[in-house]
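Mind having a look at this structure? Questions to follow.
Just one protein chain is left out here, and the rest sit where they should.
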Amino acid sequence: MGCPCALHLEADSVAHAEHALAAVRAEVARLEAKYSHYREDSLLARLADAAGTPVAVDAETANLLDFAATLHAQSDGRFDITAGRLTRLWDAQNGRLPTAEEIARALATTGWHRLEWRRPRLRLAPGMRLDLGGIVKEYAADRAAELCRAAGVVAGVVDLGGDLALIGPHRDGTPWRVGIKAPRAPERAAARIELPRGGLATSGDYERTLIVAGRRYSHIVDPRTGRPVAGFASVSVVADSCLIAGAAATLAMLLGVAEGGAYLRELGLPHLCIDDRGRMSGDLVFAA
Amino acid sequence: MSTRLRCAAILLWVAATALAVEPGTPAPDFALRPFDATSPVRLSDYRGKVVLVDFWASWCAPCRQSLPLYEQLRAGFAAEDFAILAVNLDEDAADARAFLAQHPVKYITLQNPQGDIARAFGLKGMPSSYLIDRDGVVRERHVGFEPADIDTLKREIAALIAQGRHAS
Amino acid sequence: MSASKRPSPSLSLLLAASAALVGNRSARADEAAPPLQSVGYRFHVYDEDAFPDRPVIGSPQRYHVDSQQLALSARAGERETLTLNAVHEVMSGSSPWYLVPGPDRRPIQVLSGATIRDHRNAIDVALTHDAGGNDTTTLDVSYSQERDYHAAAIGAQRSVPLSSALTLGFGGSLSHDRLRPTDAILYGRIERAEKNTWSTFGSLSLVLSKYAVVESGLQLTLQSGYLSDPYKLVTVADQQIADTRPDRRGEAAWLVRYRLAATARASLHADARLAANSWGQHSVTLELGWYQELADGWRLIPGVRYYAQDRARFYAPFFDHADGRYFSSDYRLGAFGALSASLDLRKRFGHWELSAGAERYHAATRYALGGADLADPATVSYSRLFAGLDYHFD
Partner (left out) sequence: MRPESRARRLWLVLAAALLGGCAATPVAPWERGRLARWDMGWDPDPLQAAMDRHSHFSKEGTSGEIGAAGGGCGCN
């Protein structure tokens, strides 16, 4: 997943733990291969190659697309997985700012309305590329936790680069103490909270960030303007699943400081927002 | 072929070709009386909302599981443009009432002891549910019920609610 | 793009949209439901009529069996049900040994002097997989153990709907039985023996109307091994020799079952069976039951049963000459018929169900299929009583 991953388990035996670890590794590798934004052999790359013609997708992909459709509706179009070309332009790997012409060209292949989605058939507009950032890593964390439970390991945490899915509380029933990353010093925790189950996800401008001439350009791009969002440095959300937490956090990032905070309050999910000056807001502030 | 056997063959053929409501076709409208009210409820009154029409009966074993889960579904989507209309097909209303006393639900339960609405929908099994979009078009059909189906249904309902917002 | 609209936050929509991906385990009823579905207990008393005052050697007291049955059924997976049936029986009494010709050539029964006291323990475990839509597969394993008899069996059966009205059933079973008769040396009985039973069946059931269903099935059974009764003797030319039967037996049975929902609160059960085996026996069975629901959870179930068979080729009360290879005077291989009547009363209150019932089984040579020349005095009538208590968890 291109980020440090960790698995904390409490199991009956080393063999038990290794069994769970192997299952997690295989699952994360499977999802990485299938939905990677970068790999040219991924399903997303193959869908981009087939853009213009309808393709029947598998049930898992269909479920992810349906989930993305709901997020698109909830964010009034700001969360848009069709923005793959745009997000690539603003990726740190480019090392330079995109030109206005490049942005305009990417925008022309972006937009949920340009995609035809009627389960199980998907047709991308020519030139369109999907980006499942904000969903797929979080989904992978939930899947990994589920696999651990299925393997009989009921206490533990899956950590995929700061997105956490709880397998279950410590074996004595106490919750895990988990840290929320500080956006400007990701090695340090901005806050610590206790979590028995569910998921915690953070969306921030510190990952895959393009820095040009001392200015930070978030990889989270508003598909309506084609430019990175400005506002929060990071948003962390706690929810029943890492998937929900990640989706809510990404949506809040996209909505910006004023609307994003209101959105999270209305959802009623515990959250911590940190703006670009390091000011914190949200009901998890006490944990900082 | 004897007349009797020929009759049987014709009846079976008629049964096999009876029109069934498939996803993509408009849901047949109906007006049915609820258990707890006198004035009939029309499906078309719910145009603009996503509607789940569930055909059930007290004798249908999976309905013991489906009713409580549909009640959770109703509660989960209470704030949305979503409604459940349950069409009961018991011949004897007393059986249905006894079942509802055991498995109380807050969504609307309608009586269709003659089964003509079930026939209009061309039910293939019991229970059967039809997910109808805001324009009154059947989008999904589920025959039988298993607890895991509720997740599929939730996704489908969420997708239809999202689509409606889109169009508006 | 148009001016920004206010987003519409809805956690329930987010949860719903993600349900298919990450599940929503707390909302599922199957995890909250108890794995146990039902538990049942029955106590049966089976009592054979004593020999009437006829000349008898030995005790006139015949078989008496007290049986206890414990059954439970539990969910064993999302689509699997496990049922377990355990039986403990205590048998006592004397059993027919052999017949001798009386002064008027009427057979006289000789009973073994010793009173048998034995018990039997049996267990049957069945796992049913329900693929939905009436498509089920059942595997079962059973074991039965007595002091002198052990039987282990496995079976499988499948039920597949062919159309909305027609269902196909088929299956088979295999049983391996081991005998170690008691007092084998003392009485010159076989010391140990085995037999195997293969059985297969196929059936079709058809929905006739809103009120009636019918099922027709054929069962074929093949037995091989030691099929004689080690405890029985037979009089051949005034000598008692061991009961001697062929070591193979094939049997075919055709069954028809009919169920009619006669009224809103009652149904009629009618079962018929025709059977024939390679030992020359034929039989007819007719069974009628009426399930009447009464007020307040009461239910009354009267039933009648008619059974008639003719005799096996090598059966006679006694043989004057030793011509032939096989000899048996086991009354079960003779010609007889039986009429039985039963009455079952049940009362349901909440999750509990109390049941009690009785059966009177009256057997006589005069009911035999095709009649019989000589009445076998061992032909037995019995009475049966039972009481039970069941608990249903749902």
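Here are some notes:
Each chain carries a letter (A, B and C) given by its place in the written order, and its residues are counted from 1.
Please note the rule applied: a residue touches a chain if its C-beta (ideal position, glycine included) is under 8 Å from a C-beta of that chain, and two chains touch if they have at least 3 such contacts.
On a predicted model such as this, the values are computed, not experimentally measured, just so you know.
Interchain touches from the omitted chain, evaluated on the whole complex, reach B, C. The omitted chain makes contact with just one of the residues C:Gln109, C:Thr197, C:Ser329 or C:Thr365: C:Thr197.
Between the chain not shown and the residues C:Asp49, C:Asp130, C:Asp148 or C:Asp247, the one that touches is C:Asp148. Considering the complete assembly, chain B touches the hidden chain via residues 4-5, 7-8, 11-12, 14-15, 55, 57-61, 89-91, 95, 115, 118-119, 123-126, 128.
Although one chain is not shown, part of chain C still touches it, namely residues 40, 42, 44, 46, 67, 69, 71, 85, 118, 120, 122, 124, 138, 140, 142-144, 146, 148-149, 151-153, 155-157, 164-165, 169, 171-173, 175, 177, 179, 195, 197, 199, 201, 203, 206-211, 213-217, 219, 221, 251-259, 261, 264, 266-267, 272-277, 281-284, 291, 293, 299, 307, 309-310, 312, 332-334, 338, 344, 355, 357, 359, 361, 363, 369-370, 380, 382, 384, 386, 388.
Quick note on the criterion: only the chains that are shown with their structure count from here on.
Two chain pairs, A-B and B-C, are weighed by contacting C-beta pairs, with B-C ahead. Rounded to whole angstrom, the centroid-to-centroid distance between chain A and chain C, based on C-alpha atoms, equals 62 Å.
With each centre defined as the average position of its C-alpha atoms, the distance from chain A to chain B rounds to 37 Å.
Centre to centre, using the average C-alpha position, chain B and chain C are separated by 42 Å. Residue positions of chain C with contacts to 2 or more other chains are 8, 10, 13, 15-17, 20, 23-24. In chain A, the positions touching at least two other chains are 63, 66-67, 69-70, 73-74. Within the complex formed with chain A, the chain C residues making contact are 1, 4-11, 13-18, 20-24.
The part of chain C that touches chain B in the complex is made up of residues 8, 10, 12-13, 15-17, 19-20, 23-24, 27-30, 78, 132-133, 164, 264, 394. Those residues of chain A whose C-beta lies close enough to touch chain B in the complex are 63, 66-67, 69-70, 72-74.
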